[in-house]
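The complex appears here minus one protein chain, its other protein chains still in place.
Residue numbering begins at 1 within each chain, and the chains themselves are lettered A and B in the order written.
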Amino acid sequence: MSAVDTVRRAADAGPPGRNRARLTGRAPQDTAAGVWTYLLLATTILLSAFPLYWMFVIATSNDEALAKIPPAVVPGDRFMTNLDEVFSLQDVYFAAGLVNSALVSTAVTASVLFFCSLAGFAFAKLRFKGSRWLMLFVVLTLTVPNQLGIVALYIVMGKLGWNGTLLAVIAPGLVTAFGVFYMRQFILNTVPDELVESARMDGATTMRVYWNIVLPAIRPALAVLGLLTFVGTWNDFQWPLITLSGTDFPTSMVAISDLASGNYVIYRRVLAGAFVATVPLLIMLVVGGRQIVRGIMEGAVKS
Amino acid sequence: MSSTRAAPAPPGRRTPRKRGADGSGADQRRLTWRNRLYRFDMRYMPYLLIAPFFLIFGVFGLFPLIFNGVVSLRNYRLDDPTLPPWAGFDNFAKLLGDEDFWNALYNTFGIFLLSSVPQLLLALVVASLLNRKLRAQTWWRVGILLPYVTPLVASTMVFSVFFSRDFGMANWLLGLVGLGGDAPADWRADKFHSWIAIATMVNWKWIGYNALLYLAAMQSIPRDVYEASAIDGAGPWRQLWRITVPMIQPVVVFTVVLSTIGGLQLFTEPMLFDLNAQAATGGPNGEWQTIAQLIYKVGWKDLDLGYAAAMSWALFLIILVVAGINTLLTNRLSGGRQ
Partner (left out) sequence: MKRSWTHWARAVAVGAVSLAVVAACSGKSASGGDEAGGGAVTLKINFWGDFGLQDLKTRYEAAHPNVKIQLNSGEYNAQHEDLQKKLVAGSGAADIAAIDEGFMVQFRSQSDKFVNLLDKGAGQYESKYLPWKWKQSLSADGKTQIGLGTDVGGLAMCYRTDLFKAAGLPTERDQVSALWPTWDRFIEVGQQYTAKTNKKFLDAGTNLFNPVLGQQQTGFYSEQEQLQMEGGPKVAFDYTVKALQADISANLTSFQADWDKGFTSGAFAVLACPAWMLGHIKDTAPGTKGKWDIAAVPGGGGNWGGSFLTVPKQSKHADEAYKLLEWLVQPEQQIEVFKKVGNLPSQPALYSDPAIAEFKNPFFNDAPVGQIFPKMAQGLTPQYLGKKNGPTRVAVENVIKRVENKTLKPDAAWAEAVKEAEKAGRS
């Protein structure tokens, strides 16, 4: 939590001072930002936002606007037309893709939150034989990119008969080592042992402790992990492409790549689709941005 | 895997808690169901709680990883089941002589260097900008996460249009600043151009994220470190490089490892940068075909899963080695003053 405390302290430190010329000896976070800092930051944000803006421009344009130099930089008025075309394309299943993405991301997020908080709780607050080794195992698997087993995963899914179904995309995401690790750290730091002990004294079962004490205490961590998991799952591409391409139930990402690889690739359509698939995440960023920022920053300090 | 099977293991002799010892010390025959429940709860419940993770991860994470090794030793050609099942090390032998593999390796490293170095350096700069007393502090931080939440597929499609030869904005901008040359640059024609285009996408995506990681580390540097350095009379730039960076060295190493793992598995960007987004060839001569992309092509277009599995193993080993080397290097460089 130290990072967050620091952030808060820095934020509470009042209006910026006037003596920015004298930096020496002062921690940067206590130094008020100058005009240049603001300018550079604003430029950074503009560059970050530009591709998104331009995506919208193309998504609202007609073909002529795209086939000219200098390129269009102002949105056109054809967003609904383009979008209509995307949704009415029979062979891309774009609407299904959006629904499927929502389903997959929601299922995966719910499952990650539940299972990882259970395991994290066990590792943080319960004593059992082998817990240290098992936790070490979890930490080790954190470093293994599981994409590397993708060929075998395809074969496993084939044996299960799940290739080409949403199950193939959901199942591997149901738990993450990062989730367990993150939950363990959080529970370790925020749930006092005494609280658990006294609940035990009152005869509470393990599940009751989890439900009544742990869960309420880790709500912020659940929000963070949930947002990160949702964003990550929604944006996943390689594995869904392998197992879902050419089927009637793609995720929205696979549907966009289908839009981009037909015999008629029409970028205003592709990007209209891409824009629609981006909007939910933009909304999440606006609503949960604080949590996402915190999640990323805490992850950095702790691991 | 053996450790994950620990769930049904016999209860340890060491009883977990004091109260548990009291309970089991009582007369065995008088154990009520409540006691039994309690004993079960104390001894086995923890295993039940972690079981879902280990089971699911075992089946869909760990097992494929190990099974991948088996597949790589087999003739797993989907379209030719007549081949003998075991290939021995044939797939690996083929790998060594496969031009496509070496080309993809070369591309992967090229793009990795072009993307990770500027990415981390710029992230440091952005982090140090954010590491000031700012108005509307949260919004700046949220703002630089825009690329992070944008779906890679969506942003890659935008960049794909941005870098198009005839009507692309990149060429127009280059022309504006007088770097256009006589013919518009064909960003998909050679390694140099295509690598830059792809590296741009990677940099755009990850600078903000890494900046936040650095920012978090920067803010946990004790203030007295800076106070002590007052004697040196360090300006902001020197302060960044001589105090801040060495102090956040562990996080720098962490991001280097992260970007190594991510960079060497680059898939979506090179895949969708192709005019035909499902070709997986990475340009007419594999100009920007990465290893992950080659694995996809070999496995799911040529339908040679055994060979694709062998490539995955090779990639895994390469990642391990490179991540190790990078860790060492970063330790040396960023900790230079100590």
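The rule is short, and it goes like this: a residue touches a chain if its C-beta (ideal position, glycine included) is under 8 Å from a C-beta of that chain, and two chains touch if they have at least 3 such contacts.
Just so we're clear, the structure is a prediction, and the values are computed from it rather than from any experiment.
Only one of A:81, A:190, A:205 or A:245 touches the absent chain when the whole complex is considered: A:245. Interface note for the absent chain: among A:170, A:191, A:281 or A:297, the touching residue is A:170. The hidden chain makes contact, of the residues B:281, B:312 or B:330, with B:281. Summary of contacts with the chain left out: across A:75, A:130 or A:262, the touching residue is A:262. For chain A, the residues touching the absent chain in the complete assembly are 63-64, 66-67, 90-91, 93, 95-96, 99-100, 103-104, 106-107, 110-111, 156, 158-160, 163-167, 170-171, 174, 245-249, 258, 261-267. In the full complex, chain B contacts the hidden chain through residues 52, 55-56, 59-60, 63, 78-79, 164-167, 186, 188-190, 275-276, 278-279, 281, 284-285, 287, 300-304.
We take it that only the chains that are shown with their structure count from here on.
With centres set at the average Cα position, the gap from chain A to chain B is 14 Å. Residues of chain A that touch chain B in their complex: 2-3, 6-7, 10-11, 13, 16-17, 23-33, 37-38, 40-41, 44-45, 47-49, 51-52, 54-55, 58, 66-71, 115-116, 118-119, 121-123, 126-131, 133-134, 137-138, 141, 143-156, 171-172, 174-175, 177, 180, 200-201, 205-207, 210, 231, 234-235, 237-238, 241-242, 245, 252-253, 256-257, 260-261, 265, 267, 270-271, 274-275, 277-278, 281-282, 284-286, 289-290, 292-293, 296-301, 303. Listed in rising order, the residues of chain B touching chain A in the complex are 3-4, 6, 9, 12, 14, 16-17, 19, 37, 41-43, 45-47, 49-50, 52-54, 56-57, 59-68, 70-71, 76, 126, 128-135, 137-155, 157-162, 167-169, 172, 204, 207-209, 212-221, 223, 225-227, 229-230, 232-236, 239-240, 244, 251, 254, 257, 261, 265, 267-268, 271-272, 275-278, 292, 295-296, 299-300, 305, 308-309, 312-313, 315-316, 319.
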